[in-house]
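For this depiction, one protein chain was excluded, whereas all remaining protein chains were kept in their positions.
Labels run A and B following the written order; every chain starts at residue 1.
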Amino acid sequence: MDDKLILGGHEFTSRFILGSGKYSLDLIKAAVENAGAQIITLALRRANSGGAANILDYIPEGVTLLPNTSGARNAEEAVRIARLSRELGCGDFVKIEVIRDSKYLLPDNYETIKATEILAKEGFVVLPYMYPDLNAARDLVNAGAAAVMPLAAPIGTNRGLCTRDFIKILIDEIDLPIIVDAGIGKPSQACEVMEMGAAAVMANTAIATAGNIPAMAEAFRKAIEAGRTAYLAKTGRVRETASASSPLTGFLHD
Amino acid sequence: MAIICGKSVPEADGKKLSEYIVSAGYNAGRIAVEYNGEILPKADYDKTVIASSDDIEIVEFMGGG
Partner (left out) sequence: MSRINHMQYLEGMENIGSEIQDKVITAMNGYDPEKFTAADVRNALDSDICTPENYMALLSPAAEPFLEEMAEKAMKERMKHFGNSVYMFTPLYIANYCENQCVYCGFNCKNKIKRARLNAEEIEKEMQAISASGLQEILILTGESRKYSDVEYIGEACKIASKYFRVVGLEVYPMNSDEYKYLRECGADFVTVFQETYNSDKYEQLHLGGHKRIFPYRINAQERAIMGGMRGVGFAALLGLDDFRKDAFAAGYHAHLIQKKHPHAEIAMSCPRLRPTKADETINPRDVGERQLLQVICAYRIFLPYASITISTRECERFRNNVIKLAATKISAGVNVGIGEHSDSADKGDEQFEISDPRTVSEVYKAIEEMGLQPVMHDYIYV
């Protein structure tokens, strides 16, 4: 099928980006495989000494690594983390996550725009995580982002599409792929956002905290595919109004 | 005393970075090093001798959303 997700010139056939947090390492492989995910996010932290297991050993080959800048509270820290991540040899992708609110974990759009501009100039494929604001999204486009990642609800809340209407505005007005990230709790929500026209979905908590992780990953995969297929088939809409009784165009002489 | 990952590590002073990495049990292929605020290329691990004034961060990937 010719329906590819293109990010920074790289092509993907899966529209499901998996987060890797909150799992036991041994379940990651099954999750990635059942999700059919081709992109997985990672965080950068101080290394464990003493030969502890590294997550990279559990991620199947061929999956694109998407380091995020979680922990950064401003653009400068995000840039630093991004450069260190690239040094680890994972490629040029980076998800910018700048959060200085530890209660709701809402992203700081302004610092995110600043970091995007710096990193895009350094050749990174920048995927910025943001609060859905059309003006900020336009600034991100101008700053060189490869996609825009608006949140659906605060991280980890599984509250679904709280920002549905504002995501729709971004889908309608922004020419970059819109990847909905954070807050999606159920496969049906992932399906709905794909039906609206989102380019991809990122999910973590919903899968990592499920009773059966591989099964939930698979459910999300199917839901995302279903939503995308429906979007491409162009859902018909129900007409809400009947025709006017007296014609509006009766005045024409021709 | 050199500070590594936020902790004072007296036994690291004078060691080559590449040696320290091995002795501390890090997997060189899975880490990145920030040496006094600058990213240190892997090729320089063997040339760098840890000084007592150094501030070193060693980072790796972990699971994260």
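Note that in this section contacts are C-beta pairs under 8 Å (C-beta built on N, C-alpha and C of every residue); 3 or more make two chains touch, one makes a residue touch a chain.
Here the structure is a predicted model, which means the values were calculated and not measured.
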{"item": "Touched by the hidden chain, restricted to displayed chains", "value": "A"}
{"item": "Contact with the hidden chain (one of A:138, A:164 or A:186)", "value": "A:138"}
{"item": "Hidden partner interface residues of chain A, rising order", "value": "138, 172-173, 234, 236-237, 239, 241, 243-244, 247-249, 251-254"}
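Here is the rule we go by: only the chains that are shown with their structure count from here on.
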{"item": "Between chain A and chain B, centroid-to-centroid distance (C-alpha), Å", "value": "33"}
{"item": "Partner chain A, residues of chain B touching it in the complex", "value": "5-6, 24-27, 30-34, 39, 41, 57-65"}
{"item": "Residue numbers on chain A that touch chain B, as the complex places them", "value": "19-23, 25, 28, 41-51, 54-56, 65, 67-68, 70, 80, 83-85, 87-88, 90, 155-156, 182, 202, 204-205"}
